[in-house]
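A single protein chain has been removed from this complex, and every other one stays in its place.
We call the chains A and B, going by the order they appear; numbering starts again at 1 in every chain.
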Amino acid sequence: MTYDVIIIGAGVSGAASARELSKYKLNVCVLEKAEDVCAGTSKANSAIIHAGFDAPEGSLMAKLNVRGNEMMDELSKDLDIPFKRNGSLVVCIHKEELDGLKDLYNRGVANGVKGLKILSREEVLELEPNLSDNVEGALYAPTGGIVCPFILNIAMAENANVNGVDFRFNTEVETLKRKDDGLWHIRTNNGEYTARYVVNAAGVHADIFHNMVSAEKIHITPRRGDYCLLDKEMGSHVTHTIFPQPTKLGKGVLVSPTVHGNLIVGPTAIDITDKEATATTQEGIDDLISKASLHVKDLPVARKVITSFAGLRAHEDHHEFIIKELPDAPHFIDCAGIESPGLTSSPAIGEMVAGIIADIEKPEKKENWNGKRKGIVDPKVMTLEERNELIKKDPAYGNIICRCESISEGEILDAIHRPLGARSLDGVKRRTRAGMGRCQAGFCSPRVMEIINRELGIPMEKITKSGGSSNIVLERTKAMKGDE
Amino acid sequence: MLSYDIVIIGGGPAGLAAAAAAKKAGTDSILILERDHELGGILNQCIHNGFGLHTFKEELTGPEYAYRFEKEVYDLGIEYKLNTMVMDISADRIVTAMNRTDGMIQIKAGAVVLAMGCRERPRGALNTPGYRPAGIFSAGTAQRLVNIEGYLPGREVVILGSGDIGLIMARRMTLEGAKVKVVAEVMPYSGGLKRNIVQCLDDYGIPLKLSHTVIDIEGKERVTAVTIAEVGPDRKPIPGTEERYTCDTLLLSVGLIPENELSRSAGVEMNPITNGPVVNESLETSIPGVFACGNVLHVHDLVDYVSEEAKRAGENAAKYVQAGGKGSEGNEIKLIATDGARYTVPSTINVNRMDDLLTVRFRVGAVYQDSYVSVYFNDERVMHNKKRVLAPGEMENVILQKAKLKDFKDLKTITVKIEKD
Partner (left out) sequence: METRELTCIGCPMGCLLTVEIDKGEVTSVTGNTCPNGERYAKKEVTNPTRIVTSTVVIRNGDKPRLSVKTKSDIPKSKIFDVMKEIDAARIDAPKKIGDIVIENVAGTGVPVIATRNVEIK
């Protein structure tokens, strides 16, 4: 089958593009090399909805950041995405750098960021008493927010899928070429696909595909960011997202509550070459602890960390989003260099990508497009009566599987059986939070494996953490030939 | 709303012993809430021998030991609910619990016994650098997979931490056909029992590297190698001492944490050293009528002591209920742990409520040889017991006599400390 559009990558940009394209009468397919959506850059970042004062005035980054931020209220309602406008603060700790806040304020105003305000030392300490004693002032952005990055990505993909977009997982694009038939021929490890349009949303790998089809080369550096996630006990240490003043290397190490009540500290910024090297290093972790402590006091990172991880930002040499049809590769649309504020911008990126194709193609809109998605129910927010009603209807909601996050079997079953359902431990984790708590899946992983085994018929030995060869158990004990 | 005289949270060794003791002390209305599908708790997966030497004067395996207490609970006709997760305990002792059949229920408890046990410290808490692939297990998770479910989590194994579960799993994995390459321990001594080091490591030629830790984990999907390095006195890795082991599995046995989420949300005062509730001589927490015992109170190394402690908690809960929820008057004597003693359980003593003999348990913070465990009443040394060796891995105790406490004039504090002479 020839698709109208093939999107490479089921990260947040690919999913947003898929959802926007699903509004049209187009056959769309997303090819993803991992076993699930949200498996690369989109899964390991600060989970921040940026206000939009950082990016240079007039840049695409600035425009899409502000637009994406504005879209988030409606999108989070439509798709049932955990999102909160907690506001952000850029904190100044050196008197001589106070002017920098003013510059940032001016840039924000020029970018169209609403509600910005410069706060005095007293005002900012009133908002955040746990800031460093050295604080001199801050830029306050009430539109700054926090989001569940997994659900943002998953929800857009699910909704695209419900509206007719195909997803092919474990499908890695090897080469692609536009042939004389006017179609893009895409060779993958899972056979060849053809499409009239290609959207290159391959994250840190986007330069590889771009450079396969265009004479004008781009270069993307995987810029690693190490993070520490702290126990929920620390979740209200600060209530706003706390940034240092930005430098050339980026927005610096932030400290922020997450939508789920943890505290996140990070990222570092380390340029590497391996596009899969998401290993944290001791230096990285030490570095971010010391940097975070400059702005926030009493931060017991070492004692309260529940996990550390690293993500790779897709840093393009010119630090700008590249979203356009390539002049020398017709119908090939780049969606490259999507680094921070990529998560924030993603809904606007999707809109822009779909707009480029719609402008050329002039496709009809679907009459029956449904832009709404109901998320996995969260029994924790229910009253006792509501919860009992739910358990009566489906007893699985009465069976707690993940004790740290209080996740029931019912939620896990939903995660497995909904569109683009989970097939791995990480898939279940990102959809339900089972295994994301302080014991980090020690308790629930054997239990979640049993559920996956029962529901999907995947043998225990074949169940993975996150696809590929990430098997959890290797074989039965005492296995002999002739045993069933 | 359901109502019971005593609700016991957890049906492991502590909960079972507390229930049986409370029943024998004359309280009939008792309910045990257990989240697993069977009673017995973690002992069901501890299939090795070595349990019960103190209690039964014979060497039992975990499931056998647990069954002796389970049977008692069955024989005494004590009620229990399995597959039931306690979601909340309020300060006025209303227990909210949930299961598939009852839904979410609330139970009014005359007294509550906290017996939730403990959990393992995960990798995240160590902040070990490297990748986050499959193949990293806490030793207890691996134990469950091997012993209960019958799956082999790995074939080539490195173990970080020489806690008893890690040592036991080194032997179990070896007997199941895996190759355990090394056990690294960050401290200069092992937190495990000597016999486990001999019978689980030495017997199988598995090296134990003290003052070593994991500094890198390789493998993007499944673990492919682990690098360990020696650490200095500051527990920081010493450059140049790195050793890389190819392996598919890293087991962690790096400590146990009492599982006190419920206690905290109920408002029970916690001891920052044990991570368990602060209790008095009756094992009663800062909330009247809420008692604690077993690993939720402080992590034990021998289950025999858990059973002993739980029995007291059960009896005291029964006493509390039978007295109509009233405690007796009297001064609280404060217990202080210092000079090598890290904590004491209990933290306070009311002489009027204490038994004729009271066991005070504590742990030391380092290895001490040829030292004395001393007890001071106010400033006067009243006990001075020579010990050939004291180690952090082994729980110690001193026994206080009620008569002596009563006779001591104006007794305000009892101090436990380690002295060289």
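As a convention for this text, a contact is a pair of C-beta atoms (placed from the backbone, for glycine too) under 8 Å apart; a residue touches a chain by one contact, two chains touch by 3 or more.
Just so we're clear, the structure is a prediction, and the values are computed from it rather than from any experiment.
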Touching the absent chain when the full complex is considered, from A:258, A:307, A:406 or A:477: A:477
Touch assignment to the omitted chain, from B:53, B:238, B:389 or B:403, lands on B:389
Which of B:150, B:255, B:288 or B:365 contacts the chain that the document leaves out: B:150
Suppose we count only contacts with the excluded chain; which residues of subunit B make the list? 44, 47-49, 59, 61, 63-64, 67, 146-150, 172, 175-176, 193-195, 197-199, 202-203, 388-391, 393-394
Positions on subunit A where the hidden chain makes contact: 477-478, 480, 483
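In the analysis below, only the chains that are shown with their structure count from here on.
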In whole angstrom, what separates the CA-based centres of subunit A and subunit B? 39
Subunit B-facing residues of subunit A, complex: 228-229, 276, 278-282, 284-285, 302, 305-309, 384, 387-388, 391-392, 395-396, 398-400, 403-404, 406, 438-443, 445-446, 460-461, 464-478
With touch defined as at the start, can you tell me which subunit B residues reach subunit A in the complex? 35, 83, 85, 87, 96, 98-104, 106, 119-120, 122-125, 127, 129-135, 137-138, 140-141, 144-146, 149-155, 176, 215-218, 220-222, 237, 248, 261
